[in-house]
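A single protein chain has been removed from this complex, and every other one stays in its place.
Take a look at chain A:
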Amino acid sequence: MRITCPYCGARSSHEFAYLGDAAPTRPDPSAPDAAEAFHAYVYERDNPAGPMDELWYHSAGCRRWLKVTRDTRTHAITAVAFAGTGEAAR
């Protein structure tokens, strides 16, 4: 599998480390329901059959965290952007 890093270009997936679903965002720790919200943030994941945004880390490259849109049925990667900023490519 190959991932086109917005910074480094197309690279083998061996250069990347996988984290998982990019959808959960860290909840407000001061909110009254923080315990429930953090439980969902840490443990609850969807398992979609189809396109999914995932976090990958270019550990053997530029060390950028990437948001990779991958179809879980075909492994086809349709988009890669920097995580956090959402910047696609320079």
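Here is the rule we use: contacts are C-beta pairs under 8 Å (C-beta built on N, C-alpha and C of every residue); 3 or more make two chains touch, one makes a residue touch a chain; residues count from 1.
Just so we're on the same page, contacts and distances are computed from a predicted model.
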item: Omitted chain (choose from "Sarcosine oxidase subunit alpha family protein", "Sulfate transport system permease protein CysW", "Peptide ABC transporter substrate-binding protein" or "3-oxoacyl-ACP synthase") - UniProt protein name; value: "Sarcosine oxidase subunit alpha family protein"
item: Residues belonging to chain A that touch the chain removed from view; value: 1-2, 12-13, 17, 19, 26, 29-30, 34-35, 38-39, 41-43, 55, 57, 59, 63-65, 74-77, 82-85
